Structures are given as structure tokens and as C-alpha cells.
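Dropping a structure here in C-alpha cells format, bear with me for questions.
Shown here: the complex without one of its protein chains, the others still in place.
Labels run A, B and C following the written order; every chain starts at residue 1.
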């Protein structure tokens, strides 16, 4: 099972939530108490926004806890919006082109979950990708395919509708192949302005997804961290698993829900796959 | 431009032709005098046969001249039939799943050359791959696609016919996209018994391909190598570029030709792509 | 905490005890139930003997369970005597030159444990290494230093005496620096003929070390493995942790003991560090 974290708020060094000794994504990965897999050593990735329109990306196939370059970058790169992902492969190769987040133009996309029976449905789903986008696919994961499928279905115009149609199409193709419970997904995607997160599974028993309530809870979580003192009230973390056990800090994204992190009020909406056009 | 070497003959440590200080594939790669690219540091691979039916494979994305594991393996692994390949990427990612030789069951396949306009024709060619083979594709190269295309067209039953049809299909699809001189290829493929090599290009100006005349010429090339003293008369090397400049050692595979290295007499036959059903 | 395995007996593909789905070294590493560290993803190594006098070595910094080259090699390389090691770094860099087993000429050496206060004593211990051996040191681990220290103290002439003197010297230097419980070690070393294993710690609470009683117990452990049917009666495994929980299969090497695996009767002897000349 993969783990991921999405941050939006006042600019911070990436290390703040990635590498702190306790309650960080990478520390959590080494412990891996809640995961199905016993470890998450199959690749790491982070994508971040700065002044450039296109986000930066760092992908590594070293275990994150050993990666010296990651430590350097996480200390020196600051960002107001970044995604980080630790991979536990469900079988596809361990290589940089299979590391999340995936990027296309100004968009990033990452995922925890899987398409069941992927070998059976991969070819048909690949055909549904817009021919102009097809050559951009570099790796072999279900996640990258989902990204380009959503992109083909209008991600950049209407992200929620595109992901609804993507999920509907995957379920429809799986149905035709007699595959049950085709989709299990928690997704984060962003254009550098807003962040959309999705929690859904065909069987309605989706993997966990949490968000931080507000900046005061973050300050509670890291009381000794002076960086948090001056943070914007709009700062928000979304995580596949809670980074700590402090009560009151994390709220669960409900089953079959889409969340939008944005300037002003954030939103939660019911999520339902949509078949056909 | 990639470089490759195929060996068939008396069992030898792989290092004999890969790592010898002079006239070896890797030494040649560092010098790279004849290549279009100035170096070949984009990945290395070797596939070898032993008692198992399925060949072994070693793929590395370190430059071959730095790879200590390769040196160890090449010294300790002996084989009577092996393929070795040094990659110069034409743009696709540097990763193990893009390293040659590619393997499917007992078959190996490697290539120097390219499909022109690959981005434009990739999707259509992918569709021509047998759906049962499609999930086996792990990388993003034109070479792996060519392999599974040939496999879909009967490589394991009739290799020459399959490669003729593969080349014909690639040229036909490229024609529809208005791409000229679609194919440039020197290919080696083997099932562990026989070795087929192909030299062809749409424009009939194919990259070079050479074979060693007979064992006596090899002994001439490596006069101090006691290993060659006891070698079978059927020992044969096929190489993308000559490993030395000694006159009389290497013969060029003619333009638009297929060669078969096998027990008994080897063969050279004209090669012509075949279009149609 | 590292894990290791030493095999001596009838020639086998390395994969037999390294990669089998159950009870193998790498499977065990992923589970890592007994270890202090939660995982062992900091590098892998195997050294094996064949017809050459100098053993072959494969070192990798990918987690062993992800390493495709390792799977290929372990399937295709057969050996009558090999050492395998999975590293959990105690702080030094993750790099091939820090992977066990270490090699010098025909000797291999691997280790689980540590020199406490290594930073404080490293320089003085380095000075005790024979100047002619000093340039051979490539990495930064305590294990490699111990190897060259033992080599300087006569490992190739009298391995037990050399390791006794090595341990004595480390403890003496640590004493001078006020370091308690300086040494914690389980070591395997071999010249390709015999295998010496050591279990010792200054505090006399050494990490575990086990050996297989005889070939019948191995057959019991892998009842469906036809390879074991024809194995020599002298086949022996020594492991840092038992590969299975079957009662009667594994015997513990006693505290402060040296074991010798050799043609004829194996031996267990008390081990005691020796100070002075």
C-alpha cells in the first residue's frame, strides 16, 4: 500500500512534513504499522510548485529513508503546494517512470490503490486515451494510465467530472471482463492553484484518507516548530494515513467523497463514478 | 547509436568479448569512434543461455565501463550463446525495462536502429500486438514493441516470416502517417538454439552489421587467448561494428539480408518486408 | 540489524535459500520479525565460489526484494559455497563498497554487529592495518576495517588466532577510549575451502547464530524441494536467524564460540579475544 501527503499553505521547506524525526511521511513509511505491505521501499516522489508554472519533480527508486539527495532537497526547497508519495509496488517495475506524482504540463497526480485485474483491462483502457496524449506515457503503472485517462476526459477543464468519468469507464471495462471490485483509489491532483482529492472504491470500502482541520491543529501537532507560528490560516494537509495519533487533529474524508482545497472555503462533495458520456 | 554483439560457439566466460582490454564491446563503447552519438552510456544488457531453457538476463543503467557487478558476472558466467547490447537512447527513459536484450519465454531480442516518427505510430502499432502478449510489455522503447509485434506475428514458429511481416506493418503504418524512411534496424533474435540476424532499412542504407568468418579468424584476432585454442569450429560472432581492424577477420552482412547461425552451415538470405493480411 | 547466511555443500542455484517464497533470507528480511530495525533495505551482497580461485561477488544497493538482476543471477549461478548478506546500516553510507561480503584474494568476510563508538576508535584501528593492505579499503564500514585488521593479523594463515587478536585489539583500543561493550559480532569468513563462523560480544550477550544439524533436517525443512534429495551429507547452513520455525532443524551456536565447517567433522571451539602481541 502506498502512502501520500498533499500540502497547501504557507511556503515551507519540504522536509517539514517529509523528514521530521517523528510523525513524518518517511518515518511513518519505515514503521508502516497500518499498511498491508510490511514496508514501502519501492520508490519515492515529490512534486512541488514555485514561481514556474510547471511544477518540479524528484523521483527516486532508493528507499526514501536512505536517499541523501532527498534530504538535501527537502531541506533547501520551499513550496506552498506540494505532493509527496511513497510507493509500495503491486507488481510493476521499480523505476523512476513509475514513481508518483506524475506530471503533465502544470498538473500533478498521485494515487494509492489499484485497478484489479489490470493486465486484463490495461489494453482496452489504453485505447481510450487520447492519441495526442498517448506518447506521453512513459511507465507501466495503473496510476499513470488513470492520469492520462482523466486527462483525456477533461481533467484540466473540470477535474471532478473527469475523475467521475474515468472511474466509470474503468468499472465498465472491468465489468465486461467479469472483474469485481475493480477500483480502489485515493487520488490527489492539482493544477498548482487548487487541490482535488478523491476517496472511492467500487466496493465502498475505500482506503483511508484524512485532512487536517485547521492550522491550530497543526500547531498542536508540532508545538516546537517555529515555522508553524507564522503560517497562513488556509494551510491544509491531506494524508493517506494520519501523521500522528493526537486526538482532534485529523478528520477522515468520508467514503465516496471528493474534497477541494482552495482559496476561501474548502469543500467536500459526494463522489460517484459516471458511465457513458 | 547502440552497439551489440551476438556469440554462438564453445562455452566461454562472457568477459572474453565484453571486457577484454582491447577490441571488446565495452572498450569500443568508450571509444565510440564510428557512432553517431559520442558515447554509449545509456544502459547495458546481456542475455545468456545455460542448462535452463529460459535464458538469464542482466540489465544495468550504469555505464557499462563502471559496472562492477557486470565485471564479476562476465568473469564467472560461461555460456555457449549470448547477446550483449550497449544502449544509446534516442530519447526514451534510461531504465532497466528499456535495456536490451528483451526476453519472452526462451526468446531474446535486441536491436540497433529506430522507428522514425515513433510517437506518431506507437499507438497504432501497440494495437497490433496480441492482447495476450500486451501485458508483458514493461518499457517504452520501439525495440520492445518490435519484439512483441514480431511475437504476435509468429516469431516462435517462423522467425524470418514474422520479422518480414513486422517490418512490413511498421512501414505500412508509417506510410499512412506520411513518415518517410520509417525503419532502420539491425536485429538479433534467438530461441537458444539458432540465432537470426537482420540488416535492413526502408531507405536501403542500413547501419552496419558484421560476422566473423570462422574460428581461425578469431584466433588471429586474439592470438594470446588460450581459450580460443580449443574452440569449436562452429564458433561465430555477429557484431554491429567490427571489434578490430585486422583485415580479413570480419565480413559485412549485405544490405537487406537475414543471416541464420545454426548447427551445420550458416545461411544468408535476402530480406524483404512483407505487407498484407 | 543485518542478516546473513552461509552455505556449504552440494552445488545449488543461489536462489534455493535466498529467494524461495518461504523461509528464505530475503523473504525473512521483508518480514524482519526478530530484527532491531524494522526492515533491511540498505544493501545486499552475495559472494560465491566456482572453478575460479577468486570468488564472484554481487553487491546491490537496491532492496533485495526489488532487485531483478539478483533474481536472475540467483537462478542461474550455482555454487557449493556461498555467503549472502542483507544490510541494515548503522549509519554509514548506502553504497556498493559498503556491502558485504568483502573480498580480498580468495577470502570472503561478512558480519552482523558493530563496533561501538566507531567514530572514536576508527582512526587508531586503521593505523593497525598493514600498510600494504591499507589501499585496498574502499568503503567506510566497521566490517571492512575488521576484515583488513584480521587480514593484517594473519587471517590467511590462522583464521581463529587472527580473529581472536582482532577482537582483542578492538576491545583494547575501546578500553583506552572509555567505550564499554565495544564489540558485538557474528562473523563468517572463508577461503573457499573451509568456513569459519564466530559468535561473540564483549558483554557476552551476542546476537543469534544458528547452524543446520545435518542434511536430513534440511530435507525436512524443504520437503518438496527435489534438489535436496541428492545433496551431500556434508551440506551445512549457518544463519544469523533461523529460516523456519520447525523444531529440531536449527541448533544455536553457543555464546563465545567459533565454528568450523569443513570436509569431515565440523568443529565448535570456545572463542576468546586475545590482547597483546
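The rule we apply is simple: contacts are C-beta pairs under 8 Å (C-beta built on N, C-alpha and C of every residue); 3 or more make two chains touch, one makes a residue touch a chain.
Treat the numbers as computed from the prediction; the structure is a model and nothing was measured.
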Only one of A:72, A:130 or A:252 touches the unshown chain, namely A:72
Touching the hidden chain in the full complex, which residues of chain C are there? Just list them.
-> 92-93, 95-97, 118-120, 122-123, 126-127, 131, 134-135, 137-140
It is residues of chain A that touch the chain not shown, namely 48, 50, 52, 56-60, 68-69, 72-73, 75-77, 96
Kindly note down the residues of chain B that lie in touch with the hidden chain.
-> 30-32, 38-39, 41-42, 61-63, 65-66, 68, 89, 93-94
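Following the convention adopted for this analysis, only the chains that are shown with their structure count from here on.
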Chain copies touching (chain A, chain C) - same or different residues, decided at half shared | same
Of all the residues in chain B, which ones touch at least 2 other chains?
-> 96
